[in-house]
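One structure, as structure tokens, below. Some questions next.
Left out: one protein chain. Kept in place: all the others.
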Amino acid sequence: MSLGKTEVEYISRLAAIAVEENEVDQVAAKLSNILDLFKQMEAADTEGVEPMAHPLDQVQRLRADVVTEVDQHEKLQAIAPSAENGLYLVPQVIE
Amino acid sequence: MHNLTIKQMSEKLHAGEITSVQLTQHYLDRISKYDAELNAYVTVTPELAIAMAEEADKKLASGDADLLTGIPVAHKDIFCTDGVKTSCSSKMLDNFIAPYDAHVVSQLKKVGMPILGKTNMDEFAMGSSSESSYYGPTKNPWDLKAVPGGSSGGAAAVIAAGLAPMATGTDTGGSIRQPASFCGITGIKPTYGSVSRFGIVAYASSFDQAGPMTRSAEDSAWMLNAMAGFDERDSTSLQREAVDYAADLGQSLKGLKVGVPAEYFGEGLDADVEAVIRNAIAEVEKLGAEVVEVHLPNKDLAVPSYYVLAPAEASSNLSRFDGVRFGYRCENPKDLEDLYKRSRSEGFGAEVKRRIMVGAYALSAGYYDAYYLKAQKLRRMVRDDFTKAFESCDVIMGPVAPTPAFNIGEKTDDPTSMYLADLYTIPVNLAGLPGISVPAGFVNDRPVGLHIVGPYFSETKLLNIAHQYQQVTDWHTRMPAQYQ
Partner (left out) sequence: MSWEVVIGLEIHAQLTTNTKIFSGSSIAYGAEPNTQACPIDVGMPGMLPVLNEAVIGKSIMLGLALNAEIGRKSVFDRKNYFYPDLPKGYQTSQFNYPIVGKGTLEIEVDGVKKTIGVTRAHLEEDAGKSIHGAVPGQTGIDLNRAGTPLLEIVSDPDLSSAKEAVAYARKMHELVQYLGICDGNMQEGSFRVDSNVSVRRPGEPLGTRAELKNINSFRFIEKAIEFEIERQIELLESGGQVVQETRLYDSENDVTRSMRTKEEANDYRYFPCPDLLPVVITEEAIEAISAAMPELPDAKRARYVADFGLSDYDAGVLTGSRDMAEFFESVVEKTGAKDIKLCANWMITGFSGALNKDGLSVKDAPITTDMMAGMLNRIIDNTISGKIAKQVFDAMWNGEGTADEIIENKGLKQITDSGAIEALVDEVLANNPSQVEAYKGGQEKMLGYFVGQIMKASGGQANPGQVNQILKAKLSD
């Protein structure tokens, strides 16, 4: 399977990863190779097989509804790229 | 001192023959001496290590000490460490200092194991050679031209070169076992859910599992005792009674049924590696085990299945690295989209970006059924193969990797060939089973590991088989000449 420019652009948008104009061909080629690997799955007969999401057949454990966390925003925001007045900052979003 | 077993170190520490500070300083000195050429550590923490060693010595003196108290450890740079950089060997996290400890880190801190530093790895654990690190590749102590394997390549290298007595690793598709094989050390990936994933930067959550990387199986058993156990902060952590992983060391292998899958000795396996593995199995037979043939018919489907599922999970797990709350942010983003796209494309390396994109594609509208769902079905088929095989044997033995360590740069241009080299380790992660790599010989002076895989929760058995094997062989005690 071979990916084209349109597909690479679409994937770039989904993944929020920029792909420069001059990288498109190379990225497309490498991704296409991986998709060729995926093609090996096609022949396998999976009729009636239940998809497996987890290695163990365990069920979700529940947590008591009790507040256990304390305010630590100063500590967390000390490592933020941009924060002010307790808020994380991003370029203005127009809504 | 670095040639002692963990048991011997522990005895000397408890007897007061050596102090933790001396032991820790010994390793720090070796790191200063050798790590420049190996590049196995991303961060070395001498002050922290000595401070922790001093605390450990107090514990030892007061008699309130554990078997591992005072024995230093190196953490793979994927375990969050409060106050010490956790980079995942990525530019994205080059400035990231977690304000918390991973569960494993806090467990080992409690025991009193001084932290020597953080070990190098493939970026975000995506790779089999440790070449994708932002900090440059780690070199294999047995041959500086060779890769140490990956993704826990730094961890394997520090054990092999005697730059730490114990190291933590994580294994998503073979990332403990394959570097253990390449570096001639012992590494076990426990049953999924045995060791808490809390505080381990996620690659593929339903596969990721942490484990010990040490010289011997006995060392690993001791270390796993400290690492494993229920943690309520991880929903996938198993709520089981505490296990003593060293309990079975010393059991005879008489009557042990060793399954040898014909499929694991076929095309693609290096003939010399095959010889090493066959010899090792013969050695285990001499100890009283019986070899039976088993079949894992869907083995070829494991690699494509894994390379759909793991990147799919990764594409979502790594969305949080967006330049907003922590980690790398690009310079002067002009708008939100620019912030995301540039932070991520500048912060992530090529292989990480590739896996994120492949994963996003596998989940995207129109491909979900053909890729993701199909891969999940194959995952079950691979698991069922093992279940069936274990009806006629106790454990399965085979190679960890088809070749010994390859050369640095040899596979970097062809990611899929690197993926295919994981064919023996990946099925174990798909199924969530425990697996161990045990040093079993050399090919062209590069180590080769024997792979032993057991049913769920058979770690004590795997560790004992490895231990019994290590009683009659000395591969695990050998060290590269220049680091002796």
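Couple of notes before you dig in:
Order as written gives the chain letters A and B; numbering starts at 1 within each chain.
Here is the rule we go by: contacts are C-beta pairs under 8 Å (C-beta built on N, C-alpha and C of every residue); 3 or more make two chains touch, one makes a residue touch a chain.
Owing to the predicted nature of the structure, the values given are computational and were not obtained by experimental measurement.
Residue B:V201 is the one among B:A146, B:V201, B:L450 or B:I465 that touches the chain missing from this view. Here one chain is not drawn; of B:D35, B:D219 or B:D234, the residue touching it is B:D234.
The chain not shown here touches chain A at positions 13-14, 16, 53-54, 58-69, 71-73, 76-77, 82, 84-93, 95.
Touching the omitted chain from chain B are residues 79-80, 86, 88, 93, 96, 98-100, 102, 197-202, 204-206, 232-236, 312-313, 315-316, 318-322, 324-326, 336, 340, 360, 363-365, 368, 372.
In this text, only the chains that are shown with their structure count from here on.
The geometric centre of chain A is 23 Å away from that of chain B, both derived from CA atoms. Note for the complex: chain B touches chain A at residues 95-97, 99, 191-193, 206-207, 232, 235-236, 238-239, 298, 300-301, 303-305, 307-308, 315, 319, 322-329, 333-342, 344-345, 348, 353-354, 356-358, 360-362, 364, 370-371, 373-381, 383, 414-416, 419-420, 430-433, 456. The touching residues of chain A, when paired with chain B in their complex, are 7, 10-12, 14-19, 27, 30-31, 33-42, 44, 46, 49-56, 58, 60-61, 63, 72, 75-76, 78-82, 88, 90-93.
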